[in-house]
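Just one protein chain is left out here, and the rest sit where they should.
For reference, chains read A, B and C in written order, and residue numbers begin at 1 within each chain.
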Amino acid sequence: MNAATLFGLCGAALVGIGLYGLITNPEPLRKILAFNLLGSGVFLLFGMIARRAAAAGLGGDPVPQAMVITAIVVAFAATAMAIALVQRLADETGRASISSDSSDAVDGEGKS
Amino acid sequence: MSIASVFDIALVALILAIGASTILVRTAFAAVVMFAVYGLLLSIAWVRLHAVDVALTEAAIGGGMTGLLLLGAVARSRSDDVDRVRVGYPVRLAAGGLCALVVAGLAIVVLHPPAAVPTLAPVVMENLPPSGLGNPVAGVLFVFRALDTLLEKVVVLLALLGVWSLAPDRAWGGTPGLQVYAKPDPPLIFLAQLLPPVGIVFGIYMCWVGAKDPGGAFQGGTVLAAMWLLVIVAGLQKAPAISRLWLRGLLIAGPMLFLAIGLAGWVFADAFLAYPEGYAKPLIVAVEATLTLSIAVALAMLAAGPPERAQQQ
Amino acid sequence: MPATTVLDATTADGALLVLAIVLPVVGILLSFVLGGRYAERIAGVLLPAGFIVACIIFLKVWQGGEPLIYIVGGWQPPLGITLRADGLSVAMMVAMAIVICLIGVFAHANFGSRAASVETRAPLVFWVMLMAISGAMNMIFLGGDLFTLYVALELLTFAAVPLVCLDGRVETLQAALRYLLFALLGSILYLVGTALLYGSYGTLDIVLMSQRVRLEPATLAAATLMTLGLFAKTALFPLHLWLPPAHAGAPAAASAVLSAVVVKGSFFLIVRLWFDALPGLLSVAASQLIGVLGASAIICGNIVALRQKRLKLLIAYSTVAQIGYLFLMFPLAFSADPSPHHYGDALTAGMLQTISHATAKAAMFMAAGLIYAALGHDRISELGGIARALPMTMFAFGLGGLCLIGLPPTGGFLAKWLLLEATIATAQWWWAIVIIAGGLLTSAYIYIVLSRTMGPPNAPLTLYAAVPKYQEVAALGLACLSVLLGLVALGPIDVLQVGRPEAPMAGLR
Partner (left out) sequence: MSLVMDIWTICAVSAGALFFLAGTVGLLRFPDTLTRLHALTKVDNLGLGLITLGLLPQTSSLLLAVKLVIVWLLVQLSGAVVTQLVAGAIRQHGADG
């Protein structure tokens, strides 16, 4: 097994771990963390694809690499917005939490 | 098995363990600390994947800036004393099953690459020389897929406006709440005086070198943003009020210049976002330099959060 | 697989496509630096300008019968990005531009900022986000590259979420957070798909991909994840839980744009994915499954809507149901015996339903907003007498309702009629039952609301605020459009087929 495949599998596992955290953790902040984990798993999949397509004297295909850079920035912007929302909510209610049925809400994924 | 592959396997194991622990540990604080470590390990993984540009971005933004944001949020939410409600066992089981399914599906795909792996690397290298850039990733970002990069800058601006929109009405136009936490601490002030000159030089270097080596506007901008935040947190400078014209101007300067040069390409080259022959490199460097500033301001303001106090006249 | 790769070239007038995207971006940047006082004026110039550009593009495509293409930066795909306006894009672009412009007119009352001397929060945010939504939608309609579409999708999300919690109440903040989390999950799943597709085909250009696509595990995994993610963003049952609180809690103008426009963006991507990027890949069983989800959305959404006590929530649940209709086009287009005729009909029906729902639903949310503004509440049981106080508003609401039910000659009627025709032609009678049952349920709750508002007031009606005439006109204008849409059958409906590849290759299955 070469390095690209190994990190690809790592990415796949991280996607799973992140998804699990996103579904089961009711605390919004932890959901945001899980989303970041999920995102980094996806980025590693891009990395695997870039690495195994190495050619023309490059260590990897630069197109997916550039896409990852764009996506990392977008994910950061999303995180910033989500955290600001959580904090405003905490300021308003004294405690950050989406209403209790939220976990079921995301779990709808499981039934589809 | 070579030393490199032993290292890779150990690295992957560590990444997975730390990653899982950010989900499983009990307190949000511990999870965030784990996440910062995770970001660092991940950037090593990117180096191992021969994607140094991505490694820099991951370390600067994915690990550093995101970690900073999360840490700030944990510090404010005092969520340690919240007794966590966990979801029920059946839900966790179902979620686990679903996730295992996804992982299995992705693993199958990873293990079965197409017979002929498609790649755009040769095409990129073939078309790179006219732009004068040496870094193929920068070439993709600023030449071949410039539209994505331009839109992504707009995304960042929108996210910033989204964060600002969460301010109470009375605080609109005021200063972000960041310096509320600034406790003038001698060692911190020392650092905030010593580091920024070095950091600013380094940030500019990162942006400059991005044309031919790994680096670029985002990585450089992140370093500049970090320096600015350090100065603000140490209490040496106030965070600016968000209604300041210079702040707004800096925020849009990069995207505006990018768009203007893109539109000029219509007249002077043959298409929107095309560069006239021979002028590609100076134009791209100008765009990158301005973008670095805009990104630095945008990232710092994103981290500083929505305005909390009305502007004092 | 045919190895012929048709290289597109920029067509004459292709530059218009760039204009459609650049105009809103310029507006966003200018509003940032000129400040909130000018944001409305900028939007007031640029949104109508965008509408005119969309109309010109529409006419060019309709008359030329050929898609418009623009190669950005002169770089051919797979290296570069193309913008491509086919029949679907231009129809959607024009429709969404009209809806956004009229919402802009309506929003002047709440977010007008001409008189203010200092920049205030809500107007700046609203107008910038409205322009961003218009730009993101144009990008989604025109984008020819799956990754560019990802960025556009995120642009749309980041513009939509702040609109939900513009008033800063706790409920709306919670709704916005939940919406954001669902949306982020959706876009990250979409991103996994693009990664896998790039890994298999070395391109993300939609046309190139349609020529290279093969039936293999990576493609199936990618398509499944992307579709799931887009389902979450489109709020297809059972991933709809974020929608009602978010759409019902937002200010009226924002509700209108969220319900009418924003959910259509991710839906359009699903259509692009299955009809254009991966043609003929959707198996009959999978398309039936999508149909079942759509049917469940219609039935559940309508039943829950029937039980709502508040008008805005009722309208929001009706959005959940109407989204269900959109997904009925999949089992009808990808039926067991594919014929190009049904394929095109189902697609036309789906697009018509998208557009007529957009106009009708925007009108209804506006009407509900006016009622809320006038009465200070929107409890359905206490709406008695409002029809006499605000006749034009209630007329708009009623017309929108007729369109949702699907009575002739509305656009909703035409859409549902085409769907019914397709069910008969492809011998899938079970969908016909769902369509008719959905129509009956819809008429039940529209009837309840209308009869309540026309009935006598419980107590003497006191209006808290005068409702500006132009707001009522905007709502009524949209409602009339939704009715008149039925007449497009006489002409412009052909435009939808421009640039469509012929029937999907049945051999791929």
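As a working rule, contacts are C-beta pairs under 8 Å (C-beta built on N, C-alpha and C of every residue); 3 or more make two chains touch, one makes a residue touch a chain.
Worth saying up front: this structure is predicted, and the values here are computed from it rather than measured.
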Visible chains in contact with the missing one: B
Options B:Leu71, B:Met125, B:Leu188 or B:Ile204, residue touching the unrepresented chain: B:Leu188
Which of B:Val6, B:Leu93, B:Leu111 or B:Val198 contacts the chain that the document leaves out: B:Val198
Chain B, residues in touch with the chain not shown (by the definition above): 185, 187-188, 190-191, 194-195, 198
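The criterion applied here is as follows: only the chains that are shown with their structure count from here on.
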Between A-B and A-C, the pair joined by more C-beta contacts: A-B
Inter-chain centre distance, chain B versus chain C - centres from mean C-alpha coordinates, in Å: 31
Chain centre separation in whole Å, for chain B relative to chain A (CA means): 14
Sequence positions of chain C contacting 2 or more other chains: 79, 147, 151, 154, 158, 161-162, 165, 168, 192, 196, 199, 202
Two or more partner chains touched - positions in chain B: 102, 106, 113, 117-120, 124, 144-145, 148, 152, 155, 158-159, 162, 166
Contact set on chain C toward chain A in their complex: 79, 147, 150-151, 154, 157-158, 161-162, 165, 168, 170, 173-174, 176-178, 180-182, 184-185, 188, 191-192, 194-196, 198-199, 202, 228, 231-232, 238-239, 241-242, 293
Complex contact set, residues of chain A against chain B: 3-21, 23-27, 29-30, 32-34, 36-37, 40, 43-45, 47-48, 50-63, 65-70, 72-81, 83-88, 90, 95-96, 100, 103-104, 107, 109-110
Interfacial residue positions of chain A with respect to chain C in the complex: 15, 22, 28, 31-32, 35, 38-39, 42, 45-46, 48-49, 52-53, 63-64, 67, 70-71, 74-75, 77-78, 81-82, 85-86, 88-89, 92-93, 98-99, 101-102, 104-106, 108-109, 111-112
